[in-house]
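Everything below concerns the one structure shown next.
Note that one protein chain is taken out, while the other chains of the complex remain in position.
The first chain written gets the first letter, and so on, giving A, B and C; residue counts start at 1 in each chain.
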Amino acid sequence: MLRSDVSPGRARSSKTPSSKTPSSPPPRADDPVQLVTPDGVRREEPAYDAVVADVDDERLTALYEDMVVVRRFDTEAVALQRQGQLGLWPPLLGQEAAQVGSARALRADDFVFTSYRENAVAYCRGARPVDLVRVWRGTALTGWDPRSIGMATPQVMVGAQSLHATGYAVGCAKAGTDSVAIAYFGDGATSKGDVHEAMVFAASLAAPVIFFCQNNQWAISEPVGLQAQRPVADRAPGMGIPSMRVDGNDVLAVMAATRIALDRARRGDGPTFIEAVTYRMGPHTTSDDPTRYVDPPDAARWAAKDPIARVERLLRARGAWSDERAREITATADAFAAEMREGCYGLPDPDPMSLFDHVFVESSPTLERQRSEHAAYLAMFTGGER
Amino acid sequence: MLRSDVSPGRARSSKTPSSKTPSSPPPRADDPVQLVTPDGVRREEPAYDAVVADVDDERLTALYEDMVVVRRFDTEAVALQRQGQLGLWPPLLGQEAAQVGSARALRADDFVFTSYRENAVAYCRGARPVDLVRVWRGTALTGWDPRSIGMATPQVMVGAQSLHATGYAVGCAKAGTDSVAIAYFGDGATSKGDVHEAMVFAASLAAPVIFFCQNNQWAISEPVGLQAQRPVADRAPGMGIPSMRVDGNDVLAVMAATRIALDRARRGDGPTFIEAVTYRMGPHTTSDDPTRYVDPPDAARWAAKDPIARVERLLRARGAWSDERAREITATADAFAAEMREGCYGLPDPDPMSLFDHVFVESSPTLERQRSEHAAYLAMFTGGER
Amino acid sequence: MTTMTMVGALNSGLRRALDDDDTVVLLGEDIGRLGGVFRVTDGLQRDFGPDRVMDAPLAEAGMMGLAVGLAYRGFRPVVEIQFDGFVYPALDQLVTQVARVHYRTGGAVRMPVTVRVPFGGGIGAVEHHSESPEAYFAHTPGLRVVTCANPQDAHTMIRQAIACDDPVVLLEPKRRYWVKGEVDEDLGDPLPLGRARVVVPGSDVTLAAYGPLVVTARDAALAAQDEGLSIEVVDLRSLSPVDLDTLEASVRKTGRLVVTHEAQRSGGLGAEIAASIVERCFDVLKAAPLRVTGFDVPYPAAKVEDHFLPDLDRLLDAVDQVMGRASSLTGWRAS
Partner (left out) sequence: MTTMTMVGALNSGLRRALDDDDTVVLLGEDIGRLGGVFRVTDGLQRDFGPDRVMDAPLAEAGMMGLAVGLAYRGFRPVVEIQFDGFVYPALDQLVTQVARVHYRTGGAVRMPVTVRVPFGGGIGAVEHHSESPEAYFAHTPGLRVVTCANPQDAHTMIRQAIACDDPVVLLEPKRRYWVKGEVDEDLGDPLPLGRARVVVPGSDVTLAAYGPLVVTARDAALAAQDEGLSIEVVDLRSLSPVDLDTLEASVRKTGRLVVTHEAQRSGGLGAEIAASIVERCFDVLKAAPLRVTGFDVPYPAAKVEDHFLPDLDRLLDAVDQVMGRASSLTGWRAS
């Protein structure tokens, strides 16, 4: 079964060797932390290396596989949108490492709150191929039951989810578990009051939450420089929240940073802010026209820092690359994409009367009256009487 | 005339010797900057001293006078509230230096946006005694015409005014003037999204605005430690906004910091954040009961750092103290307070029909219909017919 | 039965809820050591600890968003908004999140969030402390909106609201906070959260009121009796959904309707009630329903608020109007 290959919480990556983890993040250098260069060279960063010592060639290959799969289905979804099968799709092209590296560091009992772009995270949490397209096809407002995969419905209101993650984390602490909540948001979101208030609450309550900012350089057409004059990671320390700034195109660095933050949270040391410096290689969504604002050389510079290519280079350099395994991975990715496409085609339009469901747990007389009036109205078209 | 003594923009304090001002604030030490100790000893802080070199004994005495006057009328207002003449009053006791030192650094053409507690600022801007009580007596929603004294109506929504100041400052820059806007808010307000968004916009647009936070240790009953795990001044630098942290009970240090910030803003160097560390010696408002949450020894420690007493000590030490001048100052303060009291008694209740005025510049038919209906209704009581 | 103020009744309701259910947590500004600016939470942090009764940083959107996360994690958060005017910063999270998560998730995630909002005017306060924002909530699908007019209902409703699996906004009429009444903490078989109550039976006019104005409406009914006029006073209690069945029954009897609220008229609850009752009772209505409300102006300065707020005289004037009678107003004043 395909599912088992991509289910969340696989032992290979969820293990955090906590004995080696520092209780506060390593001091910050100016450049983002990088463990794997774009050329596929493994750089040493002792504080980070320690927490990913278990990521051997096999595990690294698994992360590679994840990234290939998510890029594959992301491309498929864009194609589905172009064919009119989806209303919209927000591509994650270029952000595979940031999403996979962080999501694969989580435990199944952790809880994830994201924006709309984190389909790779959803995949890592165990969302089924068809689950990823429901919202974008417009057949439902959620792709999955949040409790079944430990991940909330994608949030469209920029930044709102940061507070939900913080509240959830406060709840984890109250319940006495060592589960952690993680909030994914973009560079643009850092301008929002909600994200600030989330950080205020998290710091005040020492909540076991991770603020994971994918700085992909753009908020639709606005460059990150419009939102922030300094790295966004610089905002957290002044609030008493330690921060890390990592190369978001480096899956290993991202995983290391996330594990450090998770470990802090599990120990009761409170929130951590991670800035993953990456790049949105595609349009904001399939409705967007980036030619209006993206400088092609700029995009080319970032293309050279591709998150997937560098892992392939590293594996090759280590002699851990196998063409056969690569073909298997491609086949897995294709199968996932095919399942997504078929699932998409197969998604039925919702029953019109489902409009009225789930507004309340116990419905209201006003709503029920509207429901029955509408049912009677619809019945007229099918020859019914009112 | 009493007015002339307390009018804003007096030459003595509005002059900023810009040649000596650094273009960015001096580096921050851990302790708040202090130029005058509680014992009245003048400490040297070269970067700050330079900008207040013009504050000689005479000018210092004038600041002393300001502080005595504002404390006097603040006490009077509390008494008026206790007698039922005012509905409410938010005392500024203990915050005289923070408010006077900053407000006296401003030019008449600068613009001030405050919360509800900055009555000393209003006084420095030229509000007349009776203007200070209108809102709290409930006869009007503003005490003055904002344009006449360069200060907006006190803001009740915590933090909202930070954005207004930023917008105003953006407007100053657009208009090509070197006027500056200043936002006063409390430590509690720093938790609000609005204040964060104001700082984001200010940094992004390099707006000539000063964020002046009076950290008086309390947001009603909540200690500042609930809002912030680090000094609130620490939040700004991460956003690209330089900050200063000064002893808010030291009128000279406050004035120096404000001048440094003003000068940066006038030069086009953008926003500055100032944290004035002070203490709310009284209740939050006259409705509050601080015995429920204030630790008496804590309050006593702060009483020893009184902003007025230390200036008296300094003037005495310098041989610049005159008992006769002190009596004059007391008389001035008493006269101001008396005028406030009489003005308060003399404030007529508004005409009921004024309810309908100024909702719009050009009223609406709906509203005019309500106005005339209500007029007809009222006429019934006076024997009129409808 | 114990005599309590509305504040006391709310306090004891919260205490019961905290006692009965470990997942209930209170969140608000100054609700801990201070006990809230109105003392509704007095003593609760002392007795249940700061983990159950949490002073929140000064950030209303933050509180509301935190409640979403807590509810996601299985808690029943009760958020106190300090005054009506301060609910606006929280409205985004309330409207786009709290009210929608259950719908958005196809019923998978419930939002048993209670939002307590002291509301209404008449206390001589400064700006933003006297408002009636209920129409914003009532227009928001997914929220239940209720308000209490006496200590017993306050006690009952806060417990029902917390026990309810849907988000509930409880509007507490702050100028009635200190009015005393008998409270039975043994709820027995209480009126459901969504139901209105006829508080004064009558036959000539239905007067629908809620929250702070229920007392005023009763006084009006009493005063009208002297004139031989029989007013039926309905305490709406629930503002979303409105219990239109109870109201319809009353109007079918009286044929006339006056609705009153402090909130501004245009787009207020009164419009919805008038429109709905006309839809249901057009055949029996003897006059157009009238609204006695605050005017379409921002809440004014304290010294004119008495002219903004509906009072007994304005209610009786409207009753005269729907009765098609010459005004008896000057008479009422003279007596």
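Operating definition for what follows: contacts are C-beta pairs under 8 Å (C-beta built on N, C-alpha and C of every residue); 3 or more make two chains touch, one makes a residue touch a chain.
All values derive from a computational prediction rather than experimental measurement.
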Based on the whole assembly, the unshown chain contacts which displayed chains? A, B, C
For a quick check of understanding: of B:Glu44, B:Asp295 or B:Glu362, which residue touches the chain that isn't displayed? B:Glu362
Residue in contact with the excluded chain [from A:Ser102, A:Ser162, A:Ser191 or A:Ser243]: A:Ser191
Among the options C:Thr96, C:Ser230 or C:Ser327, which residue touches the chain absent from this view? C:Thr96
Contact residue for the chain not shown (choose from A:Val36, A:Val158 or A:Ala236): A:Val158
Listed residues B:Val51, B:Ala198 or B:Ala253, member touching the removed chain: B:Ala198
Which residue, A:Asp30, A:Asp323 or A:Asp349, contacts the hidden chain when the whole complex is considered? A:Asp349
Provide the residue numbers of subunit C that touch the chain removed from this figure. 61, 85, 88-89, 91-92, 95-96, 99-100, 103-104, 127-128, 135-136, 138-139, 141-142, 240-242, 263-264, 266-272, 274-276, 278-279, 282, 285, 287-291, 296-298
Footprint left on subunit B by the chain that the document does not show: 111, 113, 140-142, 145-147, 152-153, 157, 160, 162-172, 174-175, 181, 193-194, 197-198, 200-201, 204-205, 357-362, 364-367
Spell out, residue by residue, where the missing chain touches subunit A. 87-88, 116, 135-141, 156-159, 188-189, 191-194, 219-222, 226-227, 287-289, 292-293, 349-350, 352, 354-356, 359, 364, 366-367, 370, 374, 377, 380-381, 383, 386
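Methods note: only the chains that are shown with their structure count from here on.
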What chain is the most remote from subunit B, judged by the mean position of CA atoms in each chain? A
I'd like the Å distance between the centres of subunit B and subunit C, where a centre is the mean of that chain's Cα atoms. 37
Using mean CA coordinates as chain centres, what's the subunit A-subunit C distance in Å? 41
Which residues of subunit B are in contact with two or more other chains? 191-194, 226-227
Spell out, as numbers or ranges, the residues of subunit C touching 2 or more other chains. 57, 59, 61-62
